[in-house]
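Note that one protein chain is taken out, while the other chains of the complex remain in position.
Each chain carries a letter (A and B) given by its place in the written order, and its residues are counted from 1.
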Amino acid sequence: MIREHGARAPRLILLLMTAAALVGPSAWADLPQQTPSIFAPASTPADTIFGLSVFALAVTGGIFVVVGGMLAYAIVRYRERPNDDTSEPPQIYGSVQVELAWTVIPILIVVVLFLTTARIIFAIQDAPQPKDALDVTVIGHQFWWEFRYPKLGIVTANELHVPVSTSQEPLPTFLHLLSADVDHSFWVPQLAGKTDLIPNHPNETWIEPTHTGLYYGQCAQFCGVEHAKMLLRVYVETPAQFAAWVKSQQQPAVEDPQVAAGREIFETHACANCHAIKGTGALGTFGPDLTHLASRDTIAAGAADNTPQNLFDWIKDPDSMKPGCLMPSMQLSDNNIHELVAYLETLH
Amino acid sequence: MDSHSIAAQTAEPAHLEHEHPAFLRHHFENVAQQREAATFGMWLFLLTEIMFFGGLFCAYLIFRNWYYPAFVAGSHTLHIWAGTLNTTLLIISSFTMAMAVHAAEVRHRGPLLRWMVLTIVLGCGFLCVKAYEWHDEWVNHHVPGLNFSIQEFTHTNPAYPGDKPLAPDMAEKTQIYYSLYFVMTGMHALHMIIGVSLLAILLIRARGGAFTNGHIAPVENFGLYWHFVDIVWIFLFPLLYLISRHQ
Partner (left out) sequence: MADQSIPIGGSLDVTPRDHERVPLLDRLHEWVVTVDHKRLGILYVLYALFFMAVAGAEALSMRIQLAVPNNHFLQPELYDQFFTMHGTTMVFLVGMPILFGIANYIVPLQIGARDMAFPRLNAFSFWLTAFGGILLYWSYIGGFGLYGMGNAPDVGWWAYAPLSTKPFSIGPTIDYWALALIVSGFGTLGTAINIIATTLSMRCKGMTLLRMPLFVWLMLVVSALTLITITPLTAAQVMLLLDRNLGAHFFDAQAGGSALLWIHFFWIFGHPEVYVLVLPVFGVASEIIPVFSRKAIFGYPAMVAASVGIAFVSLGVWAHHMFTVGMTSVSNTFFVLSTMLVGIPTGIKIFNWLATIWGGKVRFQTPMLFCVAFIFQFLIAGLTGIMLAVAPWDWQLHNSYFVIAHFHYVLVGAIVFNIFAAVYYWFPKVTGKMLSETLGKWHFWLFLIGFHLTFDTMHFVGIMGMPRSIYTYEANRGWGHLNFIISVGAFIQGIAVLIFFWNVIVSLRKGKEAGNDPWDAWTLEWATPSPPPAYNFASDPVVHSRRPLWDIKHPDDPDWKYES
């Protein structure tokens, strides 16, 4: 009786599920997709990890097939059948040989997996820094990234530019990770594993991108209300492109008399307390350096594209774009904001 | 259903017969089992206490390792005589408590009461000295968060002319020393207060003869707790008071 009723349930459920799958939404599918998959590595450490993970996956997958297969066989083969008699099956209490076997085999597997893992840990973590490697200091803030290139005298935010590394000219970038407030974690899956940014505990990691392009990442340690919008972009460029970018970033801020009104608003309002623009009186360090704001593709740590309209909305009411972020609304008139945006738009 | 049946058929429902002493609870088979369970439970509780103070000691070791000069300077502001006095008080109180347990074992009500009163007095004495020290630290601006000044540590301590004054950066870290000092002595004092209160309750019950009729488990187990609190202090004293005193 039990069996008859029970069998109906799964069939009905399957039907309902098929129906649900058919009405699944697909509204966002037409956007250009770029998935930051850890299985699409584009940098030496990520690639090494990918190789190791394939090995680990093969080992664990093998175990799953064997043990899962045996289990599936056992529950089918040894199920109670309707015409069975009522006697109990033979009672078996254990077997030293069998138990020894399934203790020793896992030990051997663990040894192999452990040695492989240890080798990769040392290879990645203790890799020496070559002399000509690029140094970048990454500082985590609630909820944005500060990038400093100490040898090049560049300070920027949220969008990291690094040169591509080729086999002829290896050019890794070493990242020194600091935090200004709480714990964060630097993670660009296609370039390297993540490393945390912890206050009072400097960390280090490195990337060696082998393909040019744009790579997405984001903060991977919960750091407060806008943790989800602490996004991160890494632009991997050819050496020539990178040199050009460095050169433009090293310039002081553009001076354009046409937008002097906007500049004055910036300098005379509280903007200057938190933001710096090189060559002006604005020296704040609490928020991102805006000297070359217009050269960046996004604002608000990747929360929006860097368009005049978005910039306007952002300055008018940051909370509408990123609720809970630390930038206050300055209560400026729309006219003032337009002038301010016009000024910021010139900061290439 | 012969010798291997589950129950001894003749056994009476044990908790209906009331031939056992009044303090034996229904679900125990006999006094020995009850006493064993209670003592065992107390030891387990002390294990959790060890892990609790162990956590604090771990934090202490890490920070002391990082900020040793600040810990030395902080330690040198404590009154070593007060710490020594308190250590002595506690060791004597452990002795009086042990005597109280002994008095309960031999069922002497008078001595039991006297030893318990003495233990309470010694415990209160400890708390008074501790309160005096805390007051002193408050007066000297050594309470982090509420009332702290690093001034004393950026100058030479007249009592320890050998100590170099600390750089302001390291002097700041004396706050960590004091944070640890207050949390460790504070949690210890909380245990002392709880201990004295429990002992007072036991004292009232002991006056009625509750523990001189063979039912000594509460006194015995309280004794374990009291000795444990003593031992914690035996660790706290050198860790907090005696840093670098040999120099």
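Here, a contact is a pair of C-beta atoms (placed from the backbone, for glycine too) under 8 Å apart; a residue touches a chain by one contact, two chains touch by 3 or more.
Because the structure is a prediction, the values reported are computed rather than measured.
Among B:K130, B:K173 or B:H188, the one in contact with the hidden chain is B:K173.
Listed here are the chain B residues that touch the chain not shown: 1, 4-9, 11-16, 25-29, 33, 36-38, 40-41, 44-45, 47-49, 51-56, 58-59, 62-63, 66-67, 144-146, 148, 172-173, 175-176, 179-180, 182-183, 187. Although one chain is not drawn, its touching partners on chain A can still be listed: residues 2, 5-6, 9-10, 13, 17, 20, 24-29, 31-39, 46, 48-49, 52-53, 56-57, 59-61, 63-64, 67-68, 70-71, 74-75, 78-80, 84, 88-95, 98-99, 102-103, 106-107, 110, 113-114, 117-118, 120-122, 124-126, 142, 177, 179, 181-183, 185, 187, 189-190, 192-196, 198-201, 203-204, 216-228, 231, 302, 323-324.
Rule of thumb we're sticking to: only the chains that are shown with their structure count from here on.
Taking the mean of the C-alpha atoms as each chain's centre, chain A and chain B sit 49 Å apart.
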